[in-house]
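Have a look at the structure that comes next, please.
Every protein chain but one is kept in place in this view of the complex.
Labels run A, B and C following the written order; every chain starts at residue 1.
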Amino acid sequence: MIIVLKPECSKEQLIAFKENLADTYGVKVNTWEGVHSTVLGLIGDTTTIDIDYISAQDIVDDVRRVQEPYKKANRKFHPEDTVIELSNGTKIGDGGLVLMAGPCSVESSEQVCEIARDVKASGAQILRGGAFKPRTSPYAFQGLKAEGLDLLKQARRETGLPIVTEIMRVSHIDMFENVDIIQVGARNSQNFELLKELGKLDKPILLKRGFSSTIEELLMSAEYIMAGGNDKVILCERGIRTYENYTRNTLDLSAVPILKSLSHLPVIVDPSHATGKSWLVESMSMAAVAAGADGLIIEVHNDPKRALCDGAQSLTPEQFDRVAKKVYGLKNYLTENE
Amino acid sequence: MIIVLKPECSKEQLIAFKENLADTYGVKVNTWEGVHSTVLGLIGDTTTIDIDYISAQDIVDDVRRVQEPYKKANRKFHPEDTVIELSNGTKIGDGGLVLMAGPCSVESSEQVCEIARDVKASGAQILRGGAFKPRTSPYAFQGLKAEGLDLLKQARRETGLPIVTEIMRVSHIDMFENVDIIQVGARNSQNFELLKELGKLDKPILLKRGFSSTIEELLMSAEYIMAGGNDKVILCERGIRTYENYTRNTLDLSAVPILKSLSHLPVIVDPSHATGKSWLVESMSMAAVAAGADGLIIEVHNDPKRALCDGAQSLTPEQFDRVAKKVYGLKNYLTENE
Amino acid sequence: MIIVLKPECSKEQLIAFKENLADTYGVKVNTWEGVHSTVLGLIGDTTTIDIDYISAQDIVDDVRRVQEPYKKANRKFHPEDTVIELSNGTKIGDGGLVLMAGPCSVESSEQVCEIARDVKASGAQILRGGAFKPRTSPYAFQGLKAEGLDLLKQARRETGLPIVTEIMRVSHIDMFENVDIIQVGARNSQNFELLKELGKLDKPILLKRGFSSTIEELLMSAEYIMAGGNDKVILCERGIRTYENYTRNTLDLSAVPILKSLSHLPVIVDPSHATGKSWLVESMSMAAVAAGADGLIIEVHNDPKRALCDGAQSLTPEQFDRVAKKVYGLKNYLTENE
Partner (left out) sequence: MIIVLKPECSKEQLIAFKENLADTYGVKVNTWEGVHSTVLGLIGDTTTIDIDYISAQDIVDDVRRVQEPYKKANRKFHPEDTVIELSNGTKIGDGGLVLMAGPCSVESSEQVCEIARDVKASGAQILRGGAFKPRTSPYAFQGLKAEGLDLLKQARRETGLPIVTEIMRVSHIDMFENVDIIQVGARNSQNFELLKELGKLDKPILLKRGFSSTIEELLMSAEYIMAGGNDKVILCERGIRTYENYTRNTLDLSAVPILKSLSHLPVIVDPSHATGKSWLVESMSMAAVAAGADGLIIEVHNDPKRALCDGAQSLTPEQFDRVAKKVYGLKNYLTENE
């Protein structure tokens, strides 16, 4: 950690501050005096240093970490890739490509089972589906809730596909006991209380990047889960909020190689929510695989009773089948030509 | 609500879609045929229409609301200003200026009581202080929690100042029973489960705008609380995340007159968190008052044992006293010269 | 074009406004009266309507285009892909992949010729290199200017590679006469006077997206060039400015399929400037090709006298060789498996 002091910092303040740092954090403090300012370099484990406390000092002009503030999610301390294995043997992060697919909202037994059969036939290994839905409007459909979870489990029994679904509240954790992967949505990406509780489980957590979370903040949210003892975190890039509004969000594919470089955790991409447009899902899925993603999570919808509704961002089973073929083909090509 | 259809929409699809809309939502549907596309106009109460469902239709190119999606927070339906009165008679939103001040984190009885006395002497009407702290790092100090709440109440007893403090979790609501105003922080601004539960209380809620929430999303979050029956919502602009990183966030002061125009709820400003720099608090406080804010929430710190720490964004009691004098003076001038 | 009027608009204002619209723009105006507001629909060619003038009307609440504001760049009116052919037969936009590579700045004859030979050997079809350099600081090296152009032409003579280089000023156009492709940089993306003059040439223009340009603004800048008569525009996605600062900019790969859908112009990607980090160039190049890019423009540096300097974002010739092999391989795979 490097601390730039203000020019007006006195000798006495400097000495007091250095002692304070050494005492409080057990670090060694080096001093370098420039023309305009004095710079301190802290040596030792600075992960636990509260950067806000440091920058809050009157005499401090700027603070910069040299070391990343996350430890358990950090590849430097865990060079090997984390591979997450589900009960049915599906592995995430082992160098292969995992497809998670299913409806935005679980609506009925027929709907979810039919989609599950379809996406399985197309090669999806995991069924996604929303039972609890975070909606901007309190008047919008909020999901089938517990009943939705039951329907997902029914689809799992019928198809053997493990299920991933979103949690929105600590008190629901018990209900999610039989869920294979618990998803934390973008809006709860910094719901630290929820993350802490999920850290106490022994279950994979799919953690989505917040709309406006930096890559480092996403890793810090993963660290919250891991600090509690749960190492099974899957990171998910799903687009960030920018000024461009042709797409719902701006898919940041550079986050894929960056996350895989900074961390040992698996990284997947959600092209459906990132773009909000179904016709962009194929090209962004291909790009995500080429960028090195470990998996994709894709919305697939099929409701014969609402034939018009294919979803602004949802694929039909036929469209998904085409995307699945293309991304698996691409993945095979890339693996063979590495 | 205006719906632009795709050029390829067939006559049959058009008729089916219009019937579907009329049946599902009870609205009247007008059609206007242009050269390149057909446009539908929905007449009636469109607040409850799920815009996602509409834009999910294959034949829909674009959807735009004419009516705002929020009702209870909407000034159109409630032209009168909402005024929130606390037990000690302090009013928020009555045309006056309310100052909320206190430490970022509650640290000790001496600290919080001394600051409370100081800010009260300077004219603050409400004591703020963090007991539960949302921190990016799981290794950072997370607040004194329940003990912090007790210390705030102690300071209230000593000074008579009502208290405002942040909640982070539904299960903590009972603990906040004797808190005067419950704060929802920026990271929980779209924690809908928490908002729903707060909607069941009869207690003022200070709702901060999320880092990347639009003005409409902030109002929709207020609507979540109000939809549950709790009308006592105070909106708080606290800076949004932009590419500019000289300040921690970019304070969006135009949000003040906009929120006051769109909604009847009181609007306050947090210059401390918005800028992250104590030397900007005075000028941004003045600007916020000039922009029409109903109040300010300002961090004030004073810890003789950590004399160096005045907070990157916290004012000393002396600095706060100067700011308080200036903003009250300005408010008086503005009121007299309206 | 759809115009939502304010509720307070009177009958007389409505009639006067409609007549004004019909007279001024020769469009037919349809009226649809809703409960809260009246909506007008304009039928006819609305491309030339000044949306600012419309929204400037006191009685107008909101205006939305149904038709895109660009014509010549619009795929609707030119369904066929534009293919740009250079003097040596290289084609851009014909379904193949074009690699442009070379140094950030042209520094010397040896440097640029050696790099040109290297990148040609690796399969690059076009040599890029900066003679005039837009630098944030007036004190930074601004390029070799005219001498730099000469060195690029020398490298062209030696290798046969066509050259692309950036222009920064209208008065330099004469100097660029023998340049194969003139580049407009991100900072000049809305330098409309420059775009107008380039529109008078019969020469390919590589137009970079501005840091904060929307996709529509990029197409409007292309329209400026095309309105003058020059149809040879190559669009270039090079990252946009967002809050994320791990990368210099955020590469928006969804812009590739979107631009190719909205326009018939070729679309290339600059992974070097987008990310600012050489180690991300390979993965983002692969992703760009998978997303459907017609080409890539990549920085390659090789300076034996400054052996330490490989460029934060520049590849060595060896690294470029690897990237070129990989992207051509991928492109072949994709073409065969379309």
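What we mean here is this: contacts are C-beta pairs under 8 Å (C-beta built on N, C-alpha and C of every residue); 3 or more make two chains touch, one makes a residue touch a chain.
Everything numeric in this text was worked out from a predicted model, so none of it was measured.
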*Hidden partner chain, touching residue among B:105, B:122, B:212 or B:272*: B:212
*Taking the full complex into account, find the residue in C:42, C:161, C:220 or C:280 that is in contact with the omitted chain.*
C:220
*Contacts of chain A with the absent chain, listed as residue ranges*: 2, 4, 30, 32, 34-37, 39, 41, 43-44, 61-62, 64, 66-67, 241-243, 245
_Just checking the interface: what residues of chain C touch the absent partner chain?_
13, 16-17, 20, 47-48, 50, 52-53, 55-60, 69-70, 134-141, 168-171, 187-188, 190-193, 196, 210-212, 217, 220, 223-224, 227-228, 241, 301, 308-314
*Mind listing the chain B residues that contact the chain we can't see here?*
212, 214-216, 240, 242-247, 250-254, 256-258, 261, 274-275, 279-280, 283-284, 286-292, 326, 329-330, 333-334, 337
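Just so it is clear, only the chains that are shown with their structure count from here on.
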*Compute the centre of every chain as the mean of its C-alpha atoms, then state which one is farthest from the centre of chain B.*
C
_Intercentroid distance (Cα basis), chain C paired with chain A, Å_ = 31
*Taking each chain's centre as the mean position of its Cα atoms, how many Å separate chain B from chain C?*
40
_Per-residue overlap in chain B, given as positions that touch at least 2 other chains_ = 241
